[in-house]
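Complex shown without one protein chain; remaining protein chains in place.
Let's turn to subunit A:
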Amino acid sequence: MVVPSLKLQDLIEEIRGAKTQAQEREVIQKECAHIRASFRDGDPVHRHRQLAKLLYVHMLGYPAHFGQMECLKLIASSRFTDKRVGYLGAMLLLDERHDAHLLITNSIKNDLSQGIQPVQGLALCTLSTMGSAEMCRDLAPEVEKLLLQPSPYVRKKAILTAVHMIRKVPELSSVFLPPCAQLLHERHHGILLGTITLITELCERSPAALRHFRKVVPQLVHILRTLVTMGYSTEHSISGVSDPFLQVQILRLLRILGRNHEESSETMNDLLAQVATNTDTSRNAGNAVLFETVLTIMDIRSAAGLRVLAVNILGRFLLNSDRNIRYVALTSLLRLVQSDHSAVQRHRPTVVECLRETDASLSRRALELSLALVNSSNVRAMMQELQAFLESCPPDLRADCASGILLAAERFAPTKRWHIDTILHVLTTAGTHVRDDAVANLTQLIGGAQELHAYSVRRLYNALAEDISQQPLVQVAAWCIGEYGDLLLAGNCEEIEPLQVDEEEVLALLEKVLQSHMSLPATRGYALTALMKLSTRLCGDNNRIRQVVSIYGSCLDVELQQRAVEYDTLFRKYDHMRAAILEKMPLVERDGPQADEEAKESKEAAQLSEAAPVPTEPQASQLLDLLDLLDGASGDVQHPPPLDPSPGGALIHLLDLPCVPPPPASCSVTQAGVQWRDLGSLQPLPPGFKLFLCLSLPSPGLSSHPRSQSV
């Protein structure tokens, strides 16, 4: 007795009844075996049912490739049921990469030319979904014939199939271009819609077609006008808007035709104004049409008044309670902010309001737009808003917000003090998210603003005292305290509340930074150097500092150890030079670390040559010659003559310190640390070798220094 095969719905029930994944798999495997057997035995009556079951199983993720041939058989069958399922199977299972798919070409051809309308519809649908380039080439003539058929049902499908064919085989444009003119006269909405889609596709692909179709602009305008002014028609309207799908498509085509073309744009102006003002915007359908209108207005050569109207519509969208509408408004305004900056500026308050959105994708858009709207006149107000946003924004936006604020501050800062305050605020709020060069920028900024040294160091000290976890902030603060420690202790500064700071407090704070497990190796380096500098700035004896320095002489971190040892030696052997070496850094210029390096080099070289009791002239000048290498002319390799070690030459002793292998040539110039060279043992310098004699230049790259380890 033949077991009748399961009906589709029964199978679905059984699968859904399975309690576990394994059970489901079992049911499906069993059924697939039946299906395979049935395909083999060629039971024609239930073949469609078997394939339908297979398609269901396929949707659940199971393999179904063995059903491909059955699709072909079903499509070739004369039963409508078979064809229906067969074509569906073809769309789901056949892959254009495998040649098997070409086998249905013949069936489709037959169905297109001889089939009844529903069958023609199936064939066209399948062709437009999975038709490969070869199939399209083969079947283009059939489809072309169908464009002229009387039945709108088939024609509208044929037109959209033509769209697909042109996408696959652009050369077919020549076949499908001529019928368009006539098709535009049709009244049937489906045909019109298809035709406009077809024309849009043709124009996007070929400038010649674009020129050709410019002449239908008046006709399109007429169609759209009729659509907009005709009364409510239940068949095609959505919430009082006549056929929004068709309207949007026409507007899109008008956009393409009017782009960069004065005459066409002019023809459209009135209509666009009409649509923009008369469309009912209480529901999404109206807003969709309005949105497309705005996009078109902004893209063509429209009148200035119309452009302003469009931007205002977007501004109104921003106030809409519907989140989706606010989203498209923000996206569009972002696109327009470059070209129509002043118009968008008018909506700045609303945009800033959007920063408070709870939806992350909306607040991201609002952030980008806000940053684009910052200019010199509104920078203070905007920064306030953006800083408030930074404090409460979701973590994935922090980095962008921080860098955006810093960039804007750099471009539009009204005063240096404001700039320093802003950067400080960003560092305190989102220190971990700022870019590496923020530290360097801030130190350079502070260094360059002499009148603000006292103010900066005081503020940084306060910030540091509160929180030592934000690394960039700690680094800058340490540097500042080291450089301007004397101003900190002096106690008076007009711009900020007077603060009595004790020497011991300052030292204790720096030690805390050194010892904290939160501090990066680079930060520790900053702190150590700062302590060292304070040894000349403070009045007390330096025992505490010397103690710390000597402790770190045995630190595991190589960089830190090296510094500590060098500083220790500075205390012990070269105490008389300490003040000179640790002097305040000169004011730097913004345009290059080279410039300030050279300034420092020459200054310190001069001091070295002064301090050394018996420097022979040629030696000093040789040193200076070496320093001139820092001009950056990497090809300029100077071979210094080996310096004679003269016993009395303190210069040589000074340099007779543990040598460090030169950093790789690719390291940036600002990568610092105190690196003393044993000039006595110098070989001809490799090209690009940099000689570092400057103390504690801000070194943003230090944290990525190959040798640094976290202790």
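Assorted remarks:
The criterion applied here is as follows: a contact is a pair of C-beta atoms (placed from the backbone, for glycine too) under 8 Å apart; a residue touches a chain by one contact, two chains touch by 3 or more; residues count from 1.
Everything that follows uses one rule, which is that contacts and distances are computed from a predicted model.
Only one chain is not pictured, and the protein name UniProt records for it, out of "Chloride channel protein", "Cytoplasmic tRNA 2-thiolation protein 2", "AP complex subunit sigma" or "Pyruvate dehydrogenase E1 component subunit alpha", is "AP complex subunit sigma".
When you scan A:Leu6, A:Ile75 or A:Leu88 for touch with the missing chain, the hit is A:Leu88. Screening A:Gln114, A:Thr358, A:Gln450 or A:Ser554 against the full complex identifies A:Thr358 as the residue touching the chain left out. Here the missing chain is touched by one residue of A:Asn284, A:Asn375 or A:Ser516, and it is A:Asn284.
The residue from A:Gly67, A:Gly194, A:Gly404 or A:Gly482 that touches the chain not shown here is A:Gly194. For the chain missing from the display, the contacting residue among A:Met59, A:Leu148 or A:Ala381 is A:Met59, taking the whole complex into account. Think of the hidden chain as still there; on subunit A it touches residues 9, 12, 16, 45, 52, 55-56, 59-61, 79-81, 84-85, 88, 92, 95-97, 118, 121, 124-125, 128-130, 132, 153, 156-157, 160-161, 163-164, 189-190, 193-194, 197, 235-236, 238, 243-246, 248-249, 252, 284-285, 287-288, 291-292, 295, 323-328, 358-362.
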